[in-house]
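Before anything else, here's the structure in question.
Left out: one protein chain. Kept in place: all the others.
Naming follows writing order (A and B), and every chain is counted from residue 1.
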Amino acid sequence: MSLLTVSNLTKSYRCGSKTIAAVDDVSFHIDPGETLALAGPSGSGKSTIARLVLRLIEPDAGRIEFEGNDFLALSGAALRARRTRLQMVFQDPLAAFNPRATVARVLDDPLRIHGIAARAERPRRIAALLERVGLTADVAPRAIHEISGGQRQRVAIARAIATKPSLIVLDEAVSALDVSVRGQILELLLDLQRQERIAYVFISHDLGVVRAIAHRVVLLEGGQIAESGDARTVIDAPQSAIGKALVAAAPRLNRIRP
Amino acid sequence: MTALASIRDLTVTYRRDGNEVAALKTINLDIVAGERLAIIGESGSGKSTLALAIAGLMPRSSRIEGRVDWLLPSSPSSGAKAPLGGRDIGFVFQDPSASLDPVMTVGKQIAEVAYTHLGLTWPQAYAKAKSLLERVRLPDPDSALQAFPHQLSGGQKQRIAIAAAIAAGPKLLIADEATSALDTILQAEIVALIRRLVAEDGMTLLFISHDIALAAELAERIAVFRHGELLELGMTAQIVGAPTQAYTRTLLDAHIGLDAAPLLNRAGLDA
Partner (left out) sequence: MSPLRCFLRTPEAVAGAILLAALIAMALSAALLFPGDPQAIAGPALLPPFQDWSLPLGTDRLGRDVLAELFHGARTSLAVGLAAAAAALAIGSVVGTLAGFAGGLVDEVLMRITDAFQTVPGFLLALAFVSVVGPSLGIVVIAIALGTWPGPARVARAEVLSIRERDYVAGARVIGMHPLAIAFREVLPNALPPVLAMSSVIVAAAILTEAALSFLGLGDPNRVTWGGMIAEGRAVLRTAPFLSIVPGIALVLTVLGVYLAGEGIVETTAVRRGLS
């Protein structure tokens, strides 16, 4: 049974007198432990889908079924409790945290809110989370703005896994990182997936990264699905116009290499 | 091979909370007239500081040592004369929304550069602005002249920022992460646009980027920066094919192209 099933999801925005469909009748599913990439140019609706799936915004129409339940039917405390299973990592880790927060507070929040660990036990749990994402416990007291971009994204991942989710939405989660850091973060994500069987919705406009880490890909254009299938099959031989354009636009080192 | 600018022992230090932080350490670099030179580095490498220092846009709180000597064919007493930002150097920033004035029409912003630096009348400057919008391939340049920046998309705004940067016919165009905020398709379009404009006007290009693959497609020479130092400088084919520095090799290996070996261990899931 699939972990997440999205059916006929639709969301439009009113812009002056015009109505713009940001997401137009989109359906897809994700299995446990799988990585599904949503790829497309800016304005293709991939980030709107992420926010719809996380119930940060409400759809105009469609169904979202998560872990066998109607996710759209939940509200209030029931929705907040279910959020433990469905987490998100944002593109800019600096914007994703309260500018006044410390690392320890950021990781303490989910543990406290969901009663995952008693107050006395939390510092130990925070240290364990930090170690799990390749950091040391001594970064805990530091302010979010003091640590490096790569460390911040590791903290964001630690916060996402604190509630033991089955699905994490990664919204351009490696796009803003230095290239040398990006590889390490991707390795960490893959390692977590192998160990904990976490599924990912991987949102990106970079087909190179998508091809390297996703099982399947959904290519989007103008809020609609242009093409979908096995990530390597689709990217190695795209059929849709947008797929061909994305592949053609990707920078290639081997064109220069002798 | 004549140098448009020769940078000698350039050291830039910022003061932050009483501490001196060196952003650039004794940089020696010649920018050859008419070349496309890429400056590659990660965050904290000093690549943007270099761009600002060359353009004379450093904040007053910084301390600059060393020299940047210019050989500008345009200025009559060519030699050590400092170039003028906007006239001799065009600058394109990463975020076009931040570099365009939100309450001024696009046409006025471009025309202003031509009016200020080329001594044109306003009608002439507006005509120049229109022809520039055609050159940067903005659809419907007539209505774009009257548009405000928020009415345009990110890619269109960056085209306008480029039009404003080249309005006075600069000798040097500096693009500082000019495509980093755009998606892959727009990035390729803007790179192609920059390449065409630089060739048509015989400009020298300084292309600042964190993306070595992107830079390699555009530049003839690549300079690799790290922690404020110039690590390696060479022709693109040499840097990409046979880098001398381990760090350059790391950057090249970190590039995940369409032909990269998948990181994903499929057996892990199927098992």
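FYI, a contact is a pair of C-beta atoms (placed from the backbone, for glycine too) under 8 Å apart; a residue touches a chain by one contact, two chains touch by 3 or more.
Keep in mind that what you see is a predicted model, and the values were worked out from it rather than measured.
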item	value
From A:10, A:27, A:42 or A:163, residue that would touch the chain that is not displayed	A:163
Given A:3, A:52 or A:88, the one touching the chain that is not displayed	A:88
Contacting the left-out chain in the complete assembly, out of A:28, A:97 or A:202	A:97
Hidden partner interface residues of chain A, rising order	51, 54, 56, 80-81, 83-84, 86-88, 90, 92, 95-100, 109-110, 113-114, 159, 162-163
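What we mean here is this: only the chains that are shown with their structure count from here on.
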item	value
Of chain B, residues touching chain A in the complex	42-43, 153-154, 182-189, 210-214, 216-217, 236-237, 240-241, 250-252, 254-266, 268-269
Parts of chain A lying in touch with chain B, wherever the complex brings them together	33-35, 41-43, 149, 178-180, 182-183, 186-187, 190, 193-194, 205-209, 211-215, 232, 235-236, 245-258
